[in-house]
Structure formats: structure tokens, C-alpha cells
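The complex is shown incomplete by one protein chain, all other protein chains being positioned as in the whole.
The first chain written gets the first letter, and so on, giving A and B; residue counts start at 1 in each chain.
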Amino acid sequence: MTSVGSETNPAASGPAALHRWLSWRSACVFGRAMRRPVLALGAAMAIFAALMLVKGVNPFAAYRDMFISTFTTTTSLGGIAVRATPLILAGLAVAVPARAGLINVGGEGQLIMGGVAAMGVSLALGGALHGPGALVLMAVAAAAAGALWSGLAALLRLKGGISEAVTTLLLNYIALDFMFFLIYERWKDPQGSGQPATRALDKADRLGLLGGSRVHLGLLIALVAVVVVHLVFQTTSWGFRLRVVGGNPEAARRAGLKVGSLLLTAMLVGGALGGLGGFAQLAGAEFKLRSGFVLGYGYVAYLASWLAGHKPIGVLLSCLLLSGIVIGGDSLQLDSGLPGASVNVLMALLLLGVFGFAKKREAAR
Amino acid sequence: MNIVAEVLTGGIRGGTSILYGALGETVSERAGVVNLGTEGSMLAGALAGYAVAAETGQPWFGVLAGAVAGGLLALVHAYLVLSRGANQLATGLVVLFLGLGLTSLFGVGYVQAIAPTFSPVAIPGLSDIAFIGPVFFEQDPLVYLSYFFVPLLSWLLFRSRWGVLLRASGERSEVLVAHGHRVGPIQYAAVVGGGMLAGLGGVHLSTAYTKAWFENMAVGRGFVAVAVVMFASRRPIRVAGGAYLFGAALALSPALQARGVGINQFALDAAPYVVTLLVLIAFGRRQLRDVPEGLSKVFDAQPTR
Partner (left out) sequence: MRTRWLIPALAVSLALTAAACGGSSDSGDDAAEGAAATATGPGAGSKKVGFIFVGPKDDYGYNQAAYAGSQAVKKHYPDMEVLTAENVPEDDNATRVMEKMIAEGAKIIFATSYGHLDPGLKVAESHPDVVVVAQGNFIATAIPKNAGTYFGTVYEPVFLAGIAAGKATKSNKLGYVYAFPIPQTIANINAFQLGAASVNPAVQTYVVNTSSWCDPAKQAEAAKSLFAQGIDVITQHQDCTATITKAAEEAGKMVVGYHADASVLAPKGWVAGSEWAWADMYIDIVKTAREGKFTGSPYNGNFRVGYKDGKNPFVQSKFGTMVDAATKKLIEDQKAKISKDGSPFVGPVLAQDGSTMFKSGETPDYAIVEKLNVKFVKGVVGDLPKS
């Protein structure tokens, strides 16, 4: 565990490398760079194939079915997009603070608080306002609630010196129990079926669907967020300063940067994005708060952001990839008869492969 | 039994799996490695313990197997963190998903298995003590085993040479190196040992507490264990107190309900986390000094002051 700050040169950062990759000009360089990750992917798939053999499943058929059914039907692609939508926003919620060197493990809590706030607005409106106006109010409330949740962690860090990794994690549990408390009693739908859930959002208060698919406008919000965060990182002085603080806060302080307010704003922006993710999931896919709402999404988003080196475009891609694996898991189950949760093994092996076989990193943060 | 004794008894019974997980996390964190995969190690222990008990007919073999399974999963974490320099929080989560997936893949055959399990055994003499007896000494053997681990680890960590080395590996590894010690093996031992303890927590869950294996049966208790360690600032005795507090919060709701009193469980469930946050706020600065330096690299990538 050596010191931090040996970040590689900017030329190797996400977008530049993407351009390089797309141009195909430096195919050889690319080939060398890809050797380890491809090896990791191959190793993960090989180990999982061995496990499938142990369970009496033909791995070739299973992989073929998984690939075909996941990537060649619009239903599956739509499923990937739907699942990725809150993940992308929660992934950005990790990536923005990470640029300033902060660790936000609280995507889960920020998603939940976003969903809770959006539902709260809908309940408070009580039908007095419908349509885009209601949706905007819900989105604003969700972003504010997410920012509140992460801002709490930021304040504790700045004023109390308590690690934000610890507090964001604890705040996840509190958010979850808070939501349970509400849907189990206060907000439980009196006309409902008895299970803990709120009433459904009015049809007019849901995000529109794209075409005839299940993909909702939340995806658009997520994509816009990716582009905006990317541009902010690349072109604004705030983005630059975050990076300086993230690289070496002591040097940043000596250079006259307001480190405290930069850390606070990074956390607030991150939390707001997470809250928006909760809004998108509520208004685009779930329509009700119920006990499984965004369960586990925050942790997957953390992994996605980390996998992408906290680069916005990379976050988008890794969220799509991790969602794709989950959708692929449906095929493992439907086509190959493996237990549904075994897809977690494939996901974990892939991530382990990337972490274990990829170039040993300079610092374990 | 009055409700206080009942909730405390339930708190110990239900808190024991959390205690094992939290003790394991304590050892690991003292060596500078956070393991969010504790939940995964607990699941691995729960399945391996139940499966081996069912196959061999001997629950103590299950205990061994559960510890080994929990340790193996932690070994994956140790390798990635210590040998590959990977991000601890991220690999911890990956190990959790790995444990979740592997146990569901291989656990299918054991949901219906009937295994020999641990039942409560009253300790003659001790169990007759008023109030304390029924609470502490009418429990199952794995609870009693955990009673030994708490002082043992406390002594090991703070009084033994081994503990000095281990804590040094988490705090000032360069000093160890200067004195000719190798840091790697110590940290590996701590992480794997921590995983074995978490595995024991899983064994308690499956072979003593619920007497069944069921997919994802830890339902977040591994994460609770991580929170308990924060609450208890990595001290085994306090960890025990924290684990029993969380356990008691879980036991209060059924105890009240069985007396005809309805309660919203979730306000209760959140309480220990809120208390943990408050403890951190109240003693935050003091605790900061107590955090192993290796850990503060994890939790505080960059110091702000």
C-alpha cells in the first residue's frame, strides 16, 4: 500500500483511450492493453464453465443460449437498459466524490432516499398536480433527499473527522429501515393487498416509455447525467479542482483551494445523482415503494464505478455490462436450469478476474 | 420468563452469529484490512457447516468445515487485497457476491437435508444463578464457544506478541519490516482467520439457531457485523456488547408480539445503526486515533486535516 497520487497521465484516461480504440489505428497498442482483461474474462468464464460441468450443465450450450437470448432480443436489451438506469445514476454518485478522493459506499441509501422523497411528494400532492409538473417536483425532491443523505456523511467527515466510507455505509441501513417503517405503517396503501407497499403512482405521474418497450425516460436522464458529468470533469474548473484535491489534498490546500467546500459539493452532487436514480426507478419501473425497492443496486453501482476507474463513460459501460450479466442469468436459469443466484458467481468471477489479473495497482484505497 | 430476561436471552442467541462475524472483522481490520465480504463468509460457513453435518452426522465436523469455508472465501479477499493491491471495499463486495452465488449453486441439495444440530445445554450450577443463569448459560455449545473467543481474542490482540505484530501490520507496517518481520503472512493470517470466525457465525446460524440451510439465510447479518465493529471501535469485549445489542433489538419485536403488543419492527431495527452513528459522532475524534493506520488508508484515502 504505497502512497496515492501516482495517477497515470491524462492521455490514458477514458475518453482519449476510447477514441483511440474506436479509430482502430493503434490496434497493436490496444491489443497489448487488452491482453490482461481479456485473460481475466476468459479465466472467469472458464472457471464458471467448470462449475457448470460439476452441476451437469453443458457450458458451451449454456454460454451460447445466454449470449443469444441476452444480446439478440429487444426484450433482453430493453431489460438491460431498465436495470442499468438506476445503476448508472448510482454509479455516478460514486464516481463524482471519488474524483475528489472520497469514498461513497452509500449509493444504496441515496437511491432509497430518492425513491422515498419522490413517493412522499406524490403522496403529499394527493392528486392536486399531475403530469410533468408533478414529475419535476418529485425529481427535485429526490435529488435533494439524496444530497441530504450524502451531505450528512460529508458534514460528519468535515466537522467530525469521521470517515465517509463508514457513515455512508451506516446511512444505507438507516435509509432502508426508514423506508420499511414508512411502507409498513404510515404510507401503506389502505386499499392495498396487505403487503407492505405504498399505493402506485398515478399513470400520469410515471415516466414515459420509449417506443413500445419497457425502457423509460429515466434512461435518458441517466445518459444526460453521464455526458454532463463527463463534460464537467473535462472542461470546468470545478472538475479540475476536484481532481487536484483527489490527487493531493495537502498540495491543493497550499495552492489555495477550498478543500472543504470542494469535498462537500462533490458529495452533494454525488448524492443528488443517487437520489435521481431512486426517482427514475420509482417513476419509471416500480411505481410503488415496496420491500425490494433498489435492493442491492447501490453496491453493484459501487463495483461498477470502481470497475470503470470512476470515469463517467466507463461507469455507463460497466453498468450496462453488469446489468447484462444479470439478464444473462435469467437465461442460465430458464435455458440451462441453474439456480437463479448462480449468476452472482459469474459476475463475481469476472470482477475477481479483472481485479486479480489486471495490472497490480499502485494503491489500494 | 420476564421480558427483559427473554429479550436478553434472545439477544445472545440471535447476536452470536453477528458476534462471530464481528470478531472476525475485528481481527481483519486490526491488521489493516476491511472485509465487506463477511456476509459471504457467513453464508459459506452456514452451508458448509450444515452440509458437512448432514453428510457426516457429526455437527462438530460441520463447525470445522464452516470455519474452513469462511476462511477460504476470505483468502480470496486477502489475495486480491494483499497480493494484488486491489481496492478493499470493492473486493469485499465481490467476495460477498461470490459467496452468495456459490452457496446458492451448491446449496440446492441441502435445503431439504436433515442434519444433526446443536441444541441448548444448561450448564449445571451456572444456569441456576438468578437471571444471569437462564440468559447466559442455557444456550447452545457454539454460544459457549463464542464466550471463549471474546476474552481470547482480546488477550491475543492486546496482550500477546502475536497481537503486537498483527496490530503493527495494520498500523505501522514499515516498523515491522525494519525489524525483520514479514508483513504479508501476518496480514494473510488475520484476514483468513477473520473469515474463519465469520464462517463459525454462519455455522451457528444454520446448525444451531435455525437448524436449516436456506439460500441467502444471513439476510444482512454480515453487514450488521461490520457495523458492530465500527460501533465497538475494534475491541472484542465491546464487540460482544454491540453484537448482543443488535441481537436484542431483533429479539424485542417477537417477544412483544407474543405478549399481544404490536410494534413497527423497523424503527427498532434502525436504532442500533443510529446509535452507532451517534457513538461515532460523540467519540469520532478520539476513535480516529484508535483506527489502525492501514485502515485509515482505506476509509480516509486522503486526510483532510
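By definition in this document, a residue touches a chain if its C-beta (ideal position, glycine included) is under 8 Å from a C-beta of that chain, and two chains touch if they have at least 3 such contacts.
Quantities reported herein were computed from a predicted structural model and do not represent experimental measurements.
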Which residue from A:Val245, A:Ala301, A:Ile327 or A:Leu352 sits in contact with the chain not drawn here? A:Ile327
Which chain B residues would touch the chain omitted from the figure, given the whole complex? 1, 6, 10, 13-14, 17, 104, 108, 111-112, 114, 117, 119, 205, 209-212, 214-215, 217, 219, 221, 250-251, 254-255, 257-262, 264-266
Touching the absent chain: which residues on chain A qualify? 7-8, 12-14, 17-18, 21, 33-34, 36-38, 40-41, 67-80, 82-83, 180, 184-185, 188-197, 200, 212, 214, 281, 285-288, 290-293, 295, 307-309, 311, 313-314, 317-318, 320-321, 324, 327, 330-331, 333-334, 339-341, 350, 354, 358-359
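Everything that follows uses one rule, which is that only the chains that are shown with their structure count from here on.
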When centres are defined as mean Cα positions, the distance from chain A to chain B in whole Å is 28
Residues of chain B defined as touching chain A within the complex: 32, 76, 79-81, 84-91, 93-98, 100-102, 104-105, 108, 173, 215-216, 223-224, 226-227, 230, 264-267, 269-270, 273-274, 276-277, 280-281, 284-285, 288, 294, 296-305
Contact set on chain A toward chain B in their complex: 1, 4, 51, 55, 101-103, 105, 156-158, 160-163, 165-167, 169-171, 173-174, 177-178, 180-181, 184-185, 245-246, 248-249, 259-260, 263, 299, 302-303, 306-307, 338-349, 351-352, 355-356, 360-365
